[in-house]
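To keep things clear, I will list the structure first and then write my remarks on it.
With one protein chain removed, the remaining protein chains of the complex are shown where they sit.
Chain naming follows the written order as A and B, and within any one chain the residues start at number 1.
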Amino acid sequence: MIINHPLLGPRDAAEFVYLGDASLMDRPDGMTASDEEMHDYMYLRDNPAGEHRELWYHEQGDRSWLVVTRNTLTHEITMVELARDVARSRGRSK
Amino acid sequence: MSQSNRLTGGLIDRSVSVNFSFNGKNMQGFQGDTLASALLANGQRLVGRSFKYHRPRGIFSAGSEEPNALVQLRKGAAQEPNTRATMAELFDGLEATSQNHRGSLERDFMALTDLFAPFLSAGFYYKTFMWPKAFWERVYEPIIRSSAGLGRLSMQPDPDVYDHGYMHCDLLIIGAGPAGLAAALAAGRSGAQVVVADEDFLPGGRLNAETYAVEDMAGADWAAQAWAELQAMDNVRCMTRTTVYGAYDHGIYGALERRTDHLAASEGRPRQVLWRVYSRRAVLSAGATERSIAFPMNDRPGVMLAGAVRTYVNRYGVAPGKRVAVFTNNDDGLRTAADLKAQGVEVTGIIDARKGESLATTWGRKGLTAVGTASGRSIEADCLAVSGGWSPNVHLTCHQRGRPDWREDIAAFVPGADLPPGMSVAGAANGAMTLAAALKEGHAAACAALGDLGLSPAAGDAPKAEDETFDIKAFWHAPGKGRAWVDLQNDVTAKDVKLARTEGYRSVELLKRYTTLGMATDQGKTSNMLGLAVLAEASGKSIPDTGTTIFRPPYSPVAMGAFAGRARGKDFRPNRLTPSHKWAEEQSATFVTTGNWLRAQWFAQAGEKGWRDSVDREVVQTRRSVGICDVTTLGKIDIQGRDAAEFLNRIYSNAFLKLPVGKVRYGLMLREDGICYDDGTTARFSENHFVMTTTTANAVLVFRRMEFARQCLWPDLDVHLISTTDAWAQFAVAGPNARALLGKVVDDLDLSNEGFPFMACAECTVCGGTPGRLFRISFSGELAFEVAVPARYGDAMIRALMQAGEEFGAIPYGTEALGVMRIEKGHAAGNELNGQTTAANLGLGMMVSKKKDSIGSKLSEREEMNRDDGLRLVGLHPVDRNDMLNAGAHFVELDDHHPDMFSDQGYMTSVAWSPELSHSIGLGFVKRGKDRIGDIVRAYDPVRGKDTKVEIVSAHHIDPEGVRQRG
Partner (left out) sequence: MGYSAFKVFWQGLTGNKGWQPAWREPDPRPQYDIIIIGGGGHGLATAYYLAKEFGVRNVAVVEKGWLGSGNIGRNTTIIRANYLLPGNQPFYELSLKLWENLEQDFNYNAMVSQRSILNLIHSDPQRDAFARRANAMRLSGADSELLGPDEIRALCPFLDFDNARFPIQGALRQKRGGTVRHDAVAWGYARGADMHGVDIIQNCEVTGIDITDGVCTGVQTTRGPIRAKKVAMCAAGSSGRVAALADMRLPIESHVLQAFVTEGLKPTLPGVITFGAGHFYVSQSDKGGLVFGGDIDGYNTYAQRGNLPVVEDVCEGGMAIMPMIGRARLLRGWGGVMDMSMDGSPFIDKTGTQGLYVNAGWCYGGFKATPASGYCYAHLLAKDQPHEVATQFRLDRFRRGAPIDEKGVGAQPNLH
């Protein structure tokens, strides 16, 4: 597979490390989250057959975390974003 | 027998004769022959035995689809099983032997199997061999195994090397037949970056096997001219002997180039190169594969695909027989007869299924002698050319789960609409069964692909050729008594297909699995379509309603060595060397692999009888005076920024906000699921500058996780991370004389206990101005420091340290002594931080702060992870001090006579022989361990036949108060 890195252009997916569903960015605050919220964050996944937003890390490159939108049936990649931008757009900050 | 079947003409070089042997028999052929054409030229018709019934087999095709003519090529370590004679180029000295027979090829003892064929119908083995039970492994299976399989490996390491290569292009053209050449010319002339690859050693595809003209030239001459033009273009890479074997995601194709298989020896050059081709567009012009017809006794040597007959006659100047009959359902059969006659070969009969004619049987035990028609006529023939039509080579179109479509007019599957993105198909592969159409499609496909890429094609039209006729009437299975083979290699007959259907294996996928149809080394190229047709016939359904045949990579089999490339032997994985590696080698260190690192394990000295002598000495001398150990492999992460402390406070489970500048703190890291992940120390050099160490094993992983936290969880924290593991050489200097030693090396720093107390750190210079860092931390439990210098000074540093330590008898110590000392001291390491243990298990529960949110703190509070009867880290001493402990033993109670997984009390994680205590010691996890100090349990180790009484003690075997490290 080839991931079109927003800063570096197309790169072989072998340069990256895969983590999983982009929902892993939505970590609740451990001091305020309920047990259920923390459990669901850590363990439950939508696991869709189709479009999937997921986290890839450019370990053999610039060490950016990316959010890649990829179809799990066809492997077609339709969007690649810097995870930091996505995190901010989801309201994460400090 | 000297090339008795050689004709005139062909594309071989008769000026170069080539000697080779088959089953020890010396023969001659010419440059440009394949082993198959040369065997035929020499009149060798019997070349192998079938898989199941050991029936005689001859050459069936002239390409990579060959199911029958598999040989062992070469001798010794280079012996290569299952090589298709049709793909093996002849070279001088080639040695080939036939395979899968007991006794000689001619008198195969295993051919007796054929007599029992009625009892060996499809899937018979699923219905018997069940009694008595123990006989399967002992009797039945060994018999089945030794008669199954085909060729033999040499069982010696592959003597050749293989390379991997990477290519990028605008357009990849797969196959250099007429369509591929037309595509390559169009794309090449436009200036696009083109790769054109063909599996043959002679580009041109069917042009070399037929007698067509292109642009008023002989087809083969036109192909040669086109290839020469392409080779002259800088923007075109022309590759022969290269099979594009797989279509992967996003335009990536796998290709195998055979570099030296056509030579007597590779002489150190790579035998094959496995290419990864990154293409923007691809044109599949892989042609088509001819198929046979299932008719009674259609498996004898001499029965050959009609297209292959023309290949042998026209390209190789070889007559596959002296008297040839033709059985066809399309115009190719007539063309075959014409080509044979033109070369003066007698054609004894043409059986045209379109006229209602058919074959009912054949004769000839080890080679065809005659065929019998359905109307009862017998026709003498030592070769039968069969054409059941052509199946487009749609394989690569299916590699991403595309499904082919059925086209009734050519009675074949053609590529479906769901092609791999970026791929188009041209020529016979696309169902364009005539030459003119193939040339046009190839040209058009290239122009369209260029258009997609925004490139303009060069002016010009497709090369011109006559449009020959292609008339076909589907005919798959001739009725009649006797077995009609569908899969020649695996001995699957039409009856087997029907039986499988009767028994309920109705999906084509079930059928294949039950009968082994299409599972042979030809991957079903010559059998799948026939099998599907016979199944359709039996079901009374149309072929497309019955199923499709789809394909997975590789297109044709690829040597394991090629996939592995250079990654074998010592080069399997990279070696990471520590800065003191060269010095350690000079000291005759023994090295151990830790991940990819090579670390000094111990430093043997003259007179030491075994590793224990060396390790004990290193421990004793370190604890008595001073020892030095390269600890560079520990991960190092430089952390800077205004929020660095806050960031660390969230990464570590214990508090880090208030760590003073100039101090080091031990930190415990959890995974988000609350399990201990890693530990290490972090030093604060200034308000906004920290340096973290991680374990060797987790250096990369911890850094990755921290980057995740930084970028994805808290994107606005002002913190930056750099991995500096390789940037700093770091040495532990441990023992009572550590301070005195370092005093000689470190410039201008007060190293006294007051000036530089336990857990202090400082940036400094060493050896008169070299930048360095000093930490007062101790893994050994002794008075200890770690000194770091830029990695390029690492070699000089170890030499300087050793020189400075000479007066104290300083010794280097390796990972073994390091391990002994940490076990004596009771520090957890990899064996305890095994990814299954909680902070509470490790006795570090107090380190998980409940006053703040940190990674893993919330989920570490779950009930099952906080049970009172959970595992706790303890020390273990053998009750009999002479007993040696073993890591991996489990703990069971003294009176537990039938221990099981539920009475299991824990397990021993690490053991060492303690020179200080003069007996074996261990660390381990015991249920309620902290409450059981002083209890005796058994270290139960049935796998090593041991059962040892041990006393549960504190994990801190020596100096539990930590007096030495604070001294």
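We adopt the following convention: contacts are C-beta pairs under 8 Å (C-beta built on N, C-alpha and C of every residue); 3 or more make two chains touch, one makes a residue touch a chain.
Just so you know, these numbers come straight off a predicted model, no measurement behind them.
Which of B:Gly191, B:Gly416, B:Gly480 or B:Pro554 touches the hidden chain is settled by the complete complex: it is B:Pro554.
In the complete complex, the residue from B:Glu466, B:Asp571, B:Glu687 or B:Glu807 that touches the missing chain is B:Asp571.
Only one of B:Pro479, B:Gly835 or B:Gly962 touches the absent chain when the whole complex is considered: B:Gly835.
Touching the omitted chain from subunit A are residues 1, 12-14, 18-21, 35-36, 39-40, 42-49, 52, 54, 70, 72-75. By the touch rule set out above, subunit B reaches the unshown chain at residues 51, 78-82, 116, 118-121, 124-131, 133, 136-137, 141, 144-146, 148-158, 160, 162, 164, 246, 248-249, 252, 254, 274, 276, 399-401, 495, 499, 502-507, 509-510, 513-514, 516, 519, 521, 523, 552-554, 557-561, 563-565, 567-573, 575, 592-594, 671-675, 677, 830-831, 834-836, 859, 862-866, 886-890, 899-902, 904, 907-910, 940-944.
FYI, only the chains that are shown with their structure count from here on.
Spacing of subunit A relative to subunit B, judged by their CA centroids, is 28 angstrom.
Looking at the complex, you find that subunit A touches subunit B at residues 1-2, 12, 17, 19, 24-25, 27, 29-31, 33, 35, 38-39, 42, 55, 57, 59, 63-65, 74-77, 82-84, 87-88, 92-94.
Listed in rising order, the residues of subunit B touching subunit A in the complex are 248-252, 278, 400, 421, 643, 646, 672-673, 700, 704, 707-708, 711-717, 852-854, 857-859, 862.
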